[in-house]
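Missing here: one protein chain of the complex. Every other protein chain is in place.
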Amino acid sequence: MNREGILYKVVLLGVLCAVCGILLAGVNAITEPIISEAAIANEKVNLEKIYPGATFAAIDFEDESGMITGAYSAEGKGMIYKIHAVGYNSDGFDFLLAFNEDGTVGGFQVLEENETAGFGKRCFEDEYVSQINALTSSDTAPLLSGATLTSTGIQKGFDAAKALFEAR
Amino acid sequence: MSESNTKKRGFWSEMIYNNPVFGLYLGICSTLAITTTLNNAIGMGVAVIVVLTISNIVISLIAPLTPDEIHIPVYIVVIATLVTVVGMIMHAFTPELYSTLGTFIDLIVVNCIILGRAEAYACSHNVGESARDGLMMGLSYTFSLLAMSLIRQILGSGVLELSNPMTNQVLFSLRLIPAGFEIPVFTTQTGAFLTFAMLAAGVAAIKNSDEKKAAAAAKAKADAAKAAAKAATASAAKAKEAA
Amino acid sequence: MQVLFAILIAGALLGLNVWLYIANKKTPVPEGCESLKPDCSGCGITDCAIRRKEEE
Partner (left out) sequence: MNLLTLFLSALLINNVILSKFIGMCPFLGVSTKLSSAVGMGLAVIFVVFGASVLSWALYYYALVPLGLEYMKLICFILLIAAFVQFVEMFIKKTSPSLYKSLGIYLPLITTNCAVLYVALDNITQGYTLVETMVNSIAVPAGFMLVLLIFATIRERLATADVPEAWKGNPIAFVVAAIMAIAFSAFAGLV
(Lines give C-alpha, C1' and ligand atoms only; values in the text may rest on other atoms or scores of the structure.)
Protein backbone atom coordinates (compact mmCIF):
# COMPACT_ATOMS: atom_id res chain seq x y z
CA MET A 1 0.00 0.00 0.00
CA ASN A 2 1.16 3.50 -0.69
CA ARG A 3 2.86 4.93 2.40
CA GLU A 4 2.02 8.51 1.60
CA GLY A 5 -1.56 7.78 0.49
CA ILE A 6 -4.40 9.13 2.54
CA LEU A 7 -5.95 5.66 2.83
CA TYR A 8 -2.88 4.24 4.53
CA LYS A 9 -2.91 6.98 7.15
CA VAL A 10 -6.60 6.58 7.82
CA VAL A 11 -6.25 2.82 8.24
CA LEU A 12 -3.21 3.23 10.49
CA LEU A 13 -4.91 5.79 12.72
CA GLY A 14 -8.09 3.73 12.82
CA VAL A 15 -6.23 0.61 13.90
CA LEU A 16 -4.34 2.60 16.53
CA CYS A 17 -7.55 4.05 17.94
CA ALA A 18 -9.21 0.66 17.97
CA VAL A 19 -6.32 -0.97 19.82
CA CYS A 20 -6.14 1.84 22.37
CA GLY A 21 -9.91 2.01 22.84
CA ILE A 22 -10.27 -1.73 23.37
CA LEU A 23 -7.28 -1.85 25.71
CA LEU A 24 -8.65 0.98 27.82
CA ALA A 25 -12.15 -0.44 27.93
CA GLY A 26 -10.73 -3.81 28.96
CA VAL A 27 -8.58 -2.42 31.77
CA ASN A 28 -11.45 -0.20 32.87
CA ALA A 29 -13.78 -3.20 33.06
CA ILE A 30 -11.29 -4.95 35.35
CA THR A 31 -10.40 -2.04 37.62
CA GLU A 32 -13.75 -0.24 37.83
CA PRO A 33 -15.43 -2.65 40.29
CA ILE A 34 -12.33 -2.68 42.51
CA ILE A 35 -12.21 1.12 42.55
CA SER A 36 -15.87 1.57 43.41
CA GLU A 37 -15.59 -1.15 46.04
CA ALA A 38 -12.67 0.68 47.63
CA ALA A 39 -14.58 3.96 47.53
CA ILE A 40 -17.31 2.48 49.69
CA ALA A 41 -14.98 0.53 51.97
CA ASN A 42 -14.40 3.51 54.25
CA GLU A 43 -18.10 4.27 54.51
CA LYS A 44 -19.21 0.68 54.78
CA VAL A 45 -18.66 0.47 58.53
CA ASN A 46 -21.10 3.35 59.05
CA LEU A 47 -23.60 2.16 56.45
CA GLU A 48 -23.71 -1.23 58.17
CA LYS A 49 -24.97 0.48 61.34
CA ILE A 50 -28.13 1.49 59.50
CA TYR A 51 -28.76 -1.53 57.30
CA PRO A 52 -26.74 -4.43 58.70
CA GLY A 53 -25.71 -7.02 56.13
CA ALA A 54 -27.06 -5.18 53.09
CA THR A 55 -25.23 -4.88 49.75
CA PHE A 56 -24.20 -1.27 49.22
CA ALA A 57 -23.32 0.63 46.07
CA ALA A 58 -22.31 4.24 45.64
CA ILE A 59 -24.56 6.03 43.17
CA ASP A 60 -24.22 9.20 41.15
CA PHE A 61 -26.42 12.11 42.10
CA GLU A 62 -27.01 15.73 41.25
CA ASP A 63 -27.48 17.82 44.32
CA GLU A 64 -28.47 21.46 44.14
CA SER A 65 -28.08 22.27 47.83
CA GLY A 66 -24.39 21.28 47.93
CA MET A 67 -24.90 19.53 51.26
CA ILE A 68 -25.01 15.95 50.08
CA THR A 69 -21.54 14.42 49.98
CA GLY A 70 -22.49 10.85 49.16
CA ALA A 71 -25.40 8.66 48.15
CA TYR A 72 -25.52 4.89 48.60
CA SER A 73 -28.15 2.36 47.78
CA ALA A 74 -28.74 -0.59 50.08
CA GLU A 75 -30.14 -3.28 47.85
CA GLY A 76 -33.82 -3.97 48.57
CA LYS A 77 -33.79 -1.87 51.73
CA GLY A 78 -33.43 1.79 50.94
CA MET A 79 -31.15 4.71 50.28
CA ILE A 80 -28.54 6.31 52.52
CA TYR A 81 -27.35 9.90 52.07
CA LYS A 82 -24.24 11.37 53.60
CA ILE A 83 -24.81 14.99 54.50
CA HIS A 84 -22.51 17.79 55.56
CA ALA A 85 -24.30 20.57 57.42
CA VAL A 86 -23.10 23.58 59.36
CA GLY A 87 -24.38 24.20 62.85
CA TYR A 88 -22.93 26.29 65.65
CA ASN A 89 -19.39 25.12 64.95
CA SER A 90 -18.31 26.56 61.61
CA ASP A 91 -16.45 23.36 60.64
CA GLY A 92 -19.86 21.75 60.34
CA PHE A 93 -20.79 18.15 61.02
CA ASP A 94 -21.47 15.03 58.97
CA PHE A 95 -24.35 12.65 59.33
CA LEU A 96 -26.01 9.79 57.51
CA LEU A 97 -29.72 9.80 56.80
CA ALA A 98 -31.49 6.77 55.38
CA PHE A 99 -34.89 6.40 53.77
CA ASN A 100 -36.50 2.98 53.53
CA GLU A 101 -38.03 1.91 50.24
CA ASP A 102 -41.49 2.90 51.55
CA GLY A 103 -40.34 6.46 52.30
CA THR A 104 -40.02 6.22 56.08
CA VAL A 105 -36.77 7.25 57.72
CA GLY A 106 -34.55 4.21 57.99
CA GLY A 107 -31.86 5.69 60.20
CA PHE A 108 -30.08 8.77 61.44
CA GLN A 109 -26.42 8.43 62.31
CA VAL A 110 -24.01 11.20 63.19
CA LEU A 111 -20.46 10.66 61.93
CA GLU A 112 -18.35 13.60 62.95
CA GLU A 113 -19.39 16.59 65.00
CA ASN A 114 -17.96 19.14 67.35
CA GLU A 115 -21.09 20.83 68.64
CA THR A 116 -21.45 22.22 72.13
CA ALA A 117 -22.42 19.74 74.84
CA GLY A 118 -25.83 20.53 76.36
CA PHE A 119 -26.87 22.60 73.33
CA GLY A 120 -26.02 21.48 69.78
CA LYS A 121 -25.03 18.03 70.99
CA ARG A 122 -28.62 17.36 72.06
CA CYS A 123 -29.42 16.94 68.36
CA PHE A 124 -27.50 13.68 68.40
CA GLU A 125 -29.06 12.33 71.59
CA ASP A 126 -31.86 9.79 71.82
CA GLU A 127 -34.79 12.16 72.22
CA TYR A 128 -34.18 14.12 69.00
CA VAL A 129 -32.94 11.05 67.09
CA SER A 130 -36.17 9.19 67.84
CA GLN A 131 -38.15 12.19 66.54
CA ILE A 132 -36.22 12.03 63.26
CA ASN A 133 -36.63 8.28 63.04
CA ALA A 134 -40.41 8.67 63.17
CA LEU A 135 -40.54 10.91 60.06
CA THR A 136 -41.20 10.06 56.43
CA SER A 137 -39.87 11.58 53.22
CA SER A 138 -42.78 14.02 53.07
CA ASP A 139 -42.13 15.56 56.50
CA THR A 140 -39.80 18.31 57.65
CA ALA A 141 -37.30 17.72 60.42
CA PRO A 142 -38.28 19.48 63.67
CA LEU A 143 -36.23 22.28 65.21
CA LEU A 144 -34.90 21.87 68.70
CA SER A 145 -35.00 24.91 70.96
CA GLY A 146 -31.64 25.62 72.53
CA ALA A 147 -29.98 23.91 69.59
CA THR A 148 -31.50 25.99 66.82
CA LEU A 149 -28.42 26.34 64.63
CA THR A 150 -27.56 22.66 64.74
CA SER A 151 -31.11 21.46 64.18
CA THR A 152 -31.54 23.97 61.34
CA GLY A 153 -28.51 22.35 59.71
CA ILE A 154 -30.13 18.97 60.12
CA GLN A 155 -33.42 20.30 58.80
CA LYS A 156 -31.75 21.65 55.66
CA GLY A 157 -29.83 18.41 55.16
CA PHE A 158 -33.04 16.45 55.63
CA ASP A 159 -34.73 18.53 52.94
CA ALA A 160 -31.83 18.05 50.54
CA ALA A 161 -31.83 14.28 51.06
CA LYS A 162 -35.60 14.19 50.78
CA ALA A 163 -35.46 15.98 47.42
CA LEU A 164 -32.91 13.48 46.12
CA PHE A 165 -34.89 10.53 47.42
CA GLU A 166 -38.11 11.75 45.81
CA ALA A 167 -36.37 12.59 42.51
CA ARG A 168 -34.67 9.23 42.07
CA MET B 1 25.64 12.72 24.23
CA SER B 2 27.16 10.37 21.70
CA GLU B 3 26.78 6.62 21.93
CA SER B 4 30.42 5.82 22.54
CA ASN B 5 30.55 8.32 25.35
CA THR B 6 27.73 6.74 27.31
CA LYS B 7 29.11 3.27 26.77
CA LYS B 8 32.48 4.16 28.19
CA ARG B 9 30.98 5.54 31.38
CA GLY B 10 29.84 3.28 34.17
CA PHE B 11 26.28 2.90 35.42
CA TRP B 12 26.60 5.51 38.13
CA SER B 13 28.33 8.18 36.13
CA GLU B 14 25.69 7.73 33.43
CA MET B 15 23.11 8.30 36.14
CA ILE B 16 24.79 11.60 36.92
CA TYR B 17 25.71 12.78 33.44
CA ASN B 18 22.55 11.76 31.66
CA ASN B 19 20.37 12.38 34.65
CA PRO B 20 17.12 13.68 33.16
CA VAL B 21 16.26 15.72 36.22
CA PHE B 22 19.41 17.32 37.56
CA GLY B 23 21.41 17.20 34.36
CA LEU B 24 18.91 17.90 31.61
CA TYR B 25 16.21 19.60 33.72
CA LEU B 26 13.35 17.47 32.42
CA GLY B 27 10.32 16.37 34.37
CA ILE B 28 10.96 18.85 37.14
CA CYS B 29 7.30 19.46 37.97
CA SER B 30 6.64 16.03 39.40
CA THR B 31 10.08 15.78 40.98
CA LEU B 32 9.45 18.87 43.06
CA ALA B 33 5.84 18.14 43.88
CA ILE B 34 5.72 14.54 44.99
CA THR B 35 9.05 13.97 46.73
CA THR B 36 7.77 14.61 50.23
CA THR B 37 7.94 10.95 51.21
CA LEU B 38 9.88 7.89 50.13
CA ASN B 39 6.63 6.09 49.29
CA ASN B 40 5.53 8.72 46.80
CA ALA B 41 8.94 8.75 45.16
CA ILE B 42 8.98 4.99 44.68
CA GLY B 43 5.40 4.91 43.41
CA MET B 44 5.96 7.68 40.92
CA GLY B 45 9.30 6.23 39.87
CA VAL B 46 7.82 2.82 39.14
CA ALA B 47 4.96 4.36 37.18
CA VAL B 48 7.40 6.37 35.07
CA ILE B 49 9.68 3.37 34.47
CA VAL B 50 6.74 1.28 33.29
CA VAL B 51 5.33 3.96 31.00
CA LEU B 52 8.71 4.97 29.62
CA THR B 53 9.88 1.43 28.88
CA ILE B 54 6.64 0.24 27.29
CA SER B 55 6.16 3.43 25.30
CA ASN B 56 9.71 3.23 23.99
CA ILE B 57 9.15 -0.40 22.94
CA VAL B 58 5.81 0.31 21.28
CA ILE B 59 7.06 3.41 19.51
CA SER B 60 10.17 1.75 18.20
CA LEU B 61 7.90 -1.00 16.84
CA ILE B 62 5.45 1.29 15.08
CA ALA B 63 7.89 4.01 14.02
CA PRO B 64 8.81 2.31 10.72
CA LEU B 65 5.11 2.08 9.87
CA THR B 66 4.31 5.70 10.64
CA PRO B 67 4.64 8.41 8.00
CA ASP B 68 6.61 11.38 9.25
CA GLU B 69 3.89 13.98 9.38
CA ILE B 70 1.60 12.00 11.66
CA HIS B 71 4.15 10.65 14.11
CA ILE B 72 3.62 13.17 16.90
CA PRO B 73 -0.14 12.62 17.27
CA VAL B 74 0.46 8.86 17.15
CA TYR B 75 3.01 9.05 19.97
CA ILE B 76 0.67 11.17 22.02
CA VAL B 77 -2.09 8.59 21.74
CA VAL B 78 0.21 5.69 22.62
CA ILE B 79 1.64 7.46 25.66
CA ALA B 80 -1.74 8.74 26.88
CA THR B 81 -3.19 5.24 26.63
CA LEU B 82 -0.32 3.77 28.63
CA VAL B 83 -0.59 6.44 31.31
CA THR B 84 -4.33 5.92 31.62
CA VAL B 85 -3.81 2.17 32.03
CA VAL B 86 -1.12 2.66 34.67
CA GLY B 87 -3.32 5.22 36.43
CA MET B 88 -6.33 2.92 36.51
CA ILE B 89 -4.26 0.03 37.85
CA MET B 90 -2.78 2.25 40.57
CA HIS B 91 -6.22 3.60 41.44
CA ALA B 92 -7.52 0.08 41.87
CA PHE B 93 -4.67 -1.54 43.76
CA THR B 94 -2.87 1.28 45.55
CA PRO B 95 -5.66 3.78 46.23
CA GLU B 96 -3.81 5.73 48.94
CA LEU B 97 -0.78 6.26 46.74
CA TYR B 98 -2.99 7.23 43.83
CA SER B 99 -4.80 9.86 45.86
CA THR B 100 -1.57 11.47 47.07
CA LEU B 101 0.11 11.42 43.67
CA GLY B 102 -3.13 12.66 42.16
CA THR B 103 -2.91 14.51 38.88
CA PHE B 104 0.82 13.96 38.67
CA ILE B 105 0.17 10.45 37.39
CA ASP B 106 -1.86 11.95 34.55
CA LEU B 107 0.77 14.57 33.96
CA ILE B 108 3.30 11.87 33.09
CA VAL B 109 1.78 12.25 29.61
CA VAL B 110 3.29 15.65 29.13
CA ASN B 111 6.35 14.80 31.11
CA CYS B 112 8.97 16.12 28.82
CA ILE B 113 11.16 13.09 29.35
CA ILE B 114 8.83 10.70 27.65
CA LEU B 115 7.95 12.88 24.69
CA GLY B 116 11.58 13.86 24.41
CA ARG B 117 12.79 10.28 24.44
CA ALA B 118 10.15 9.04 22.00
CA GLU B 119 11.17 11.66 19.48
CA ALA B 120 14.87 11.65 20.10
CA TYR B 121 15.58 7.98 20.54
CA ALA B 122 12.88 5.36 20.17
CA CYS B 123 11.86 6.26 16.63
CA SER B 124 15.33 5.65 15.25
CA HIS B 125 16.53 2.64 17.24
CA ASN B 126 15.54 -1.02 17.43
CA VAL B 127 13.34 -2.54 20.10
CA GLY B 128 16.10 -3.80 22.38
CA GLU B 129 18.02 -0.55 22.43
CA SER B 130 14.86 1.48 22.96
CA ALA B 131 13.74 -0.70 25.84
CA ARG B 132 17.16 -0.42 27.48
CA ASP B 133 17.14 3.33 26.99
CA GLY B 134 13.66 3.67 28.46
CA LEU B 135 14.59 1.58 31.47
CA MET B 136 17.80 3.55 31.97
CA MET B 137 16.06 6.91 31.76
CA GLY B 138 13.32 5.70 34.10
CA LEU B 139 15.85 4.40 36.59
CA SER B 140 17.85 7.59 36.70
CA TYR B 141 14.62 9.55 37.08
CA THR B 142 13.64 7.31 40.00
CA PHE B 143 17.11 7.71 41.42
CA SER B 144 16.68 11.47 41.42
CA LEU B 145 13.27 11.17 43.05
CA LEU B 146 14.75 8.94 45.75
CA ALA B 147 17.60 11.35 46.46
CA MET B 148 15.18 14.27 46.78
CA SER B 149 12.67 12.43 48.92
CA LEU B 150 15.30 10.97 51.25
CA ILE B 151 16.67 14.42 51.99
CA ARG B 152 13.27 16.03 52.36
CA GLN B 153 11.71 13.30 54.45
CA ILE B 154 14.62 12.89 56.84
CA LEU B 155 15.24 16.60 57.37
CA GLY B 156 11.58 17.58 57.28
CA SER B 157 9.98 14.94 59.47
CA GLY B 158 13.00 13.32 61.09
CA VAL B 159 11.61 9.88 60.36
CA LEU B 160 12.53 7.53 57.55
CA GLU B 161 9.45 5.51 56.79
CA LEU B 162 8.36 3.09 54.13
CA SER B 163 4.99 1.39 53.91
CA ASN B 164 3.34 -1.16 51.68
CA PRO B 165 1.23 0.77 49.17
CA MET B 166 -1.30 -2.06 48.81
CA THR B 167 -2.18 -2.37 52.48
CA ASN B 168 -0.75 0.80 54.06
CA GLN B 169 1.13 -1.38 56.49
CA VAL B 170 4.28 0.32 57.74
CA LEU B 171 7.26 -1.76 56.65
CA PHE B 172 9.85 0.12 58.62
CA SER B 173 10.08 3.38 60.42
CA LEU B 174 13.28 4.85 61.75
CA ARG B 175 13.61 8.11 63.64
CA LEU B 176 16.91 9.70 62.67
CA ILE B 177 16.38 13.17 64.10
CA PRO B 178 14.90 13.50 67.60
CA ALA B 179 11.43 15.01 67.77
CA GLY B 180 11.53 18.79 68.00
CA PHE B 181 14.75 19.09 66.00
CA GLU B 182 13.30 18.50 62.52
CA ILE B 183 13.35 21.27 59.92
CA PRO B 184 9.74 21.35 58.75
CA VAL B 185 10.51 23.81 55.94
CA PHE B 186 11.83 20.86 53.95
CA THR B 187 8.35 19.43 53.60
CA THR B 188 7.09 22.68 52.07
CA GLN B 189 7.48 24.11 48.59
CA THR B 190 10.47 26.17 49.66
CA GLY B 191 12.21 23.02 50.84
CA ALA B 192 11.56 21.37 47.51
CA PHE B 193 13.17 24.23 45.60
CA LEU B 194 16.15 24.38 47.96
CA THR B 195 16.80 20.64 47.92
CA PHE B 196 16.58 20.67 44.15
CA ALA B 197 18.97 23.61 43.89
CA MET B 198 21.54 21.88 46.08
CA LEU B 199 21.40 18.61 44.17
CA ALA B 200 21.52 20.37 40.80
CA ALA B 201 24.51 22.40 41.93
CA GLY B 202 26.15 19.18 43.13
CA VAL B 203 25.69 17.54 39.75
CA ALA B 204 27.00 20.66 38.02
CA ALA B 205 30.04 20.68 40.32
CA ILE B 206 30.85 17.05 39.49
CA LYS B 207 30.47 17.77 35.80
CA ASN B 208 32.65 20.86 36.03
CA SER B 209 35.45 19.13 37.90
CA ASP B 210 35.34 16.19 35.48
CA GLU B 211 35.51 18.55 32.57
CA LYS B 212 38.47 20.31 34.11
CA LYS B 213 40.18 17.00 34.75
CA ALA B 214 39.49 15.90 31.21
CA ALA B 215 40.82 19.19 29.87
CA ALA B 216 43.91 18.89 32.06
CA ALA B 217 44.44 15.30 30.97
CA ALA B 218 44.04 16.26 27.34
CA LYS B 219 46.51 19.08 27.84
CA ALA B 220 49.00 16.80 29.58
CA LYS B 221 48.63 14.30 26.77
CA ALA B 222 49.21 16.96 24.18
CA ASP B 223 52.25 18.22 26.09
CA ALA B 224 53.64 14.71 26.40
CA ALA B 225 53.10 14.15 22.70
CA LYS B 226 54.83 17.41 21.93
CA ALA B 227 57.73 16.53 24.20
CA ALA B 228 58.00 13.08 22.65
CA ALA B 229 57.95 14.58 19.20
CA LYS B 230 60.67 17.03 20.21
CA ALA B 231 62.74 14.23 21.71
CA ALA B 232 62.24 12.17 18.60
CA THR B 233 63.36 14.95 16.30
CA ALA B 234 66.24 15.70 18.62
CA SER B 235 67.38 12.08 18.68
CA ALA B 236 66.89 11.87 14.95
CA ALA B 237 69.04 14.93 14.56
CA LYS B 238 71.63 13.41 16.89
CA ALA B 239 71.59 10.20 14.92
CA LYS B 240 72.06 12.21 11.77
CA GLU B 241 74.96 14.07 13.34
CA ALA B 242 76.53 10.81 14.47
CA ALA B 243 76.15 9.46 10.99
CA MET C 1 -21.18 -0.56 22.09
CA GLN C 2 -19.48 1.72 24.54
CA VAL C 3 -16.11 0.67 23.19
CA LEU C 4 -17.24 1.66 19.72
CA PHE C 5 -18.03 5.17 20.92
CA ALA C 6 -14.68 5.33 22.67
CA ILE C 7 -12.91 4.39 19.45
CA LEU C 8 -15.01 6.84 17.45
CA ILE C 9 -14.28 9.77 19.75
CA ALA C 10 -10.58 8.99 19.94
CA GLY C 11 -10.51 8.53 16.17
CA ALA C 12 -12.29 11.79 15.53
CA LEU C 13 -9.96 13.74 17.80
CA LEU C 14 -6.90 12.05 16.36
CA GLY C 15 -8.10 12.79 12.83
CA LEU C 16 -8.72 16.41 13.74
CA ASN C 17 -5.27 16.54 15.24
CA VAL C 18 -3.54 15.11 12.19
CA TRP C 19 -5.54 17.31 9.84
CA LEU C 20 -4.71 20.49 11.76
CA TYR C 21 -1.11 19.42 12.09
CA ILE C 22 -0.73 18.94 8.34
CA ALA C 23 -2.73 22.08 7.54
CA ASN C 24 -0.57 24.06 9.92
CA LYS C 25 2.57 22.78 8.28
CA LYS C 26 1.26 23.77 4.86
CA THR C 27 0.39 27.28 5.97
CA PRO C 28 3.31 29.48 5.03
CA VAL C 29 5.10 31.35 7.77
CA PRO C 30 4.34 35.07 7.40
CA GLU C 31 6.96 37.35 5.98
CA GLY C 32 9.67 38.44 8.34
CA CYS C 33 9.13 35.50 10.67
CA GLU C 34 11.09 32.85 8.74
CA SER C 35 14.02 32.83 11.11
CA LEU C 36 12.47 33.33 14.53
CA LYS C 37 14.68 32.07 17.28
CA PRO C 38 14.02 31.60 20.95
CA ASP C 39 16.83 32.53 23.30
CA CYS C 40 18.04 29.10 24.20
CA SER C 41 21.26 30.28 25.74
CA GLY C 42 19.79 31.03 29.13
CA CYS C 43 17.79 27.85 29.35
CA GLY C 44 19.12 24.80 31.10
CA ILE C 45 16.95 22.31 29.28
CA THR C 46 19.55 20.84 27.00
CA ASP C 47 17.36 18.07 25.63
CA CYS C 48 14.59 20.31 24.31
CA ALA C 49 13.38 19.76 20.74
CA ILE C 50 13.60 23.41 19.79
CA ARG C 51 17.11 23.73 21.08
CA ARG C 52 18.24 20.67 19.18
CA LYS C 53 16.70 22.07 16.02
CA GLU C 54 18.50 25.33 16.53
CA GLU C 55 21.85 23.71 17.15
CA GLU C 56 21.68 21.65 13.98
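Which chain is which? They are A, B and C, in the order written, and residues in each are numbered from 1.
Keep in mind that, in the parts below, contacts are C-beta pairs under 8 Å (C-beta built on N, C-alpha and C of every residue); 3 or more make two chains touch, one makes a residue touch a chain.
Bear in mind that the values here come from a model prediction, so they are computed numbers and not experimental data.
Chemist: Missing chain touches which shown chains?
Modeler: Checking the complete complex, the chain left out touches A, B, C.
Chemist: Touching the hidden chain in the complete assembly: which of B:29, B:174 or B:215 does that?
Modeler: From the options B:29, B:174 or B:215, the contact with the absent chain belongs to B:29.
Chemist: Per the definition of touch given earlier, which of B:41, B:83, B:122 or B:136 contacts the omitted chain?
Modeler: With B:41, B:83, B:122 or B:136 as choices, the missing chain is touched by B:83.
Chemist: Spell out the interface residues on subunit A facing the chain that's missing from view.
Modeler: Residues touching the hidden chain, for subunit A, are 20-21, 24-25, 28.
Chemist: Extract the touching residues of subunit B with respect to the undisplayed chain.
Modeler: 25-26, 28-30, 32-33, 72-73, 76-77, 80-81, 83-84, 87-88, 102-103, 106-107, 109-112, 115, 188-194, 196-198, 200-202, 204-205, 208
Chemist: At which residues does subunit C meet the chain that is not included here?
Modeler: 2, 5-6, 9-10, 13-14, 16-17, 20-21, 23-24, 27-33, 36-39, 41-45, 48-50
Throughout what follows, only the chains that are shown with their structure count from here on.
Chemist: Assign the assembly's chain-to-chain touch graph to one of these shapes: line, ring, star, complete, other.
Modeler: complete
Chemist: Measuring centre to centre with CA averages, how many angstrom lie between subunit B and subunit C?
Modeler: 25
Chemist: Express in whole angstrom the distance between the two chain centres, defined as the mean CA positions of subunit A and subunit C.
Modeler: The separation of the two C-alpha centroids amounts to 44 Å.
Chemist: Name the residues of subunit C that each touch 2 or more other chains.
Modeler: 10, 14, 18
Chemist: Provide the list of subunit A residues touching at least two other chains, using ranges where the numbers run on.
Modeler: Residues 9, 13, 16-17, 20, 24 of subunit A touch two or more partner chains.
Chemist: Please output the residues of subunit C touching subunit B within their complex, sorted ascending.
Modeler: Contact set of subunit C toward subunit B: 10, 14, 17-18, 21-22, 25, 44-49, 52.
Chemist: Using the touch rule from the top, collect the residues of subunit B that touch subunit C in their complex.
Modeler: Interface residues on subunit B, with respect to subunit C: 20, 23-26, 69-70, 72-73, 76-77, 112, 116, 119-120.
Chemist: So in the complex, the part of subunit A that touches subunit C is made up of which residues?
Modeler: So the residues of subunit A in touch with subunit C come to 9-10, 13-14, 16-18, 20-22, 24-25.
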